[in-house]
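Quick one: the structure is below, questions incoming.
Only one protein chain is missing; all other protein chains are in place.
On to chain A.
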Amino acid sequence: MQGNRAAARYAKALLGLAKDRNVTREVNEDMILISETIKNSDDLRVFLKSPVIKNAMKKNALLEIFRSVNGMTSGLFQILIENNRLDILPLVADNYKRLYNELNGVQVAKVTTAIPLTTELEAKIQQKVKELTGNEANIENIIDESIIGGFILRVGDIQYNGSVGAQLKNLKRELQNNTYVSKI
């Protein structure tokens, strides 16, 4: 994740200014839009990273794609272009979302499961999150069949691993770690 450090600083500055102008929520929506758009469009990602495309053209394209954004967001485009840092735009967006969520006490709980969550399960997980962190959180469901069963819940820096896959891996390691075989 090259450029993450720089991105964190841009995001911090952006949030600070947005706070002063009372537009944090609007800018956050912009950032969600930007990060979703870039994530879903390979063309756009390549376009932003490409060193052969002129900065002016990148700027025009961005303003065209994100026409309805807040003035501060277009200001961000401007400054990133001036500093030749447009490639870290998605990282800035991600960092901003994180900082915004931190500021408002909103947590994102990433739940990895083998099959999609039902509403009933989601409620149970919400309860578990509250038990672990004391706050409610927005649940984001990631489907990964390789965990076989159970679920992995990750909120910020805390991870609750209740997956069958992880237990099987532990068992495998336990069996491989054989002290009856000489290693010298």
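The rule is short, and it goes like this: a residue touches a chain if its C-beta (ideal position, glycine included) is under 8 Å from a C-beta of that chain, and two chains touch if they have at least 3 such contacts; residues count from 1.
As a convention for this text, contacts and distances are computed from a predicted model.
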"Phosphonate ABC transporter, permease protein PhnE", "ATP synthase subunit alpha", "Ferredoxin--NADP reductase" or "Electron transfer flavoprotein subunit beta" - which is the UniProt name of the missing chain | "ATP synthase subunit alpha"
For chain A, enumerate the residues touching the unshown chain of the complex.
-> 1-2, 4-5, 8, 132, 150, 154, 157-162, 166-167, 169-171, 173-175, 177-184
